[in-house]
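With one protein chain removed, the remaining protein chains of the complex are shown where they sit.
Showing subunit A:
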């Protein structure tokens, strides 16, 4: 189905399923770091590809991007974006960090953040899959620490092949005691979007 054919009802349904998915992911994260994590109401963004970097706060912002593919009965990309400060705070909850180390992440830190991505995406996809009555599994996570524009252009490749619009379901999460925030994005391809909406009983 074409992204520009989506109605308000479709977008509502997407918001709702994503909300449930991210709620599970946030629970998993708060258990992992021993801090409560809150969520914003998800936003469904239909954006021209050229405007996508602005959604992330400008193409040059430094972020940790963790990518996973959604595999199984529906396909798409999952992108978790953590501003640099938040990624470092998250790491300090998970690993002893030597403050003298430079701006780059160590192997161990990269591995820890990938695992966080894996836990978040697995919890999200489990919940989404259960709602749909389908099996959704995440791929092995990969990570990049760079300018957000460079980190995300990868997610736009598949979408760019079929159109000029990107559909993103965005949920922001943040720690209550500590300022740890991040964004969780689901970028379904048009075929998978139809599968998701069908499976949750939305009329197309």
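By our rule, a contact is a pair of C-beta atoms (placed from the backbone, for glycine too) under 8 Å apart; a residue touches a chain by one contact, two chains touch by 3 or more; residues count from 1.
Operating definition for what follows: contacts and distances are computed from a predicted model.
Chemist: So which of "Probable chemoreceptor glutamine deamidase CheD", "Solute-binding protein family 3/N-terminal domain-containing protein", "NADH-quinone oxidoreductase" or "Nitrate reductase subunit beta" is the UniProt name of the chain that got left out?
Modeler: According to UniProt, the chain not displayed is called "Probable chemoreceptor glutamine deamidase CheD".
Chemist: With the missing chain put back, one of A:39, A:62 or A:137 would touch it. Which one?
Modeler: Going through A:39, A:62 or A:137 one by one, A:62 is the residue touching the chain not shown.
Chemist: Give the residue, chosen from A:23, A:52 or A:180, that touches the chain omitted from the document.
Modeler: Hidden-chain contact among the options goes to A:52.
Chemist: Decide which residue listed in A:23, A:151, A:167 or A:186 touches the omitted chain of the complex.
Modeler: A:151
Chemist: Of the residues in subunit A, which ones touch the absent chain?
Modeler: Subunit A touches the chain not shown through residues 49-53, 58-60, 62, 67, 69, 103-104, 139-140, 142-154, 156-157, 160-161, 164.
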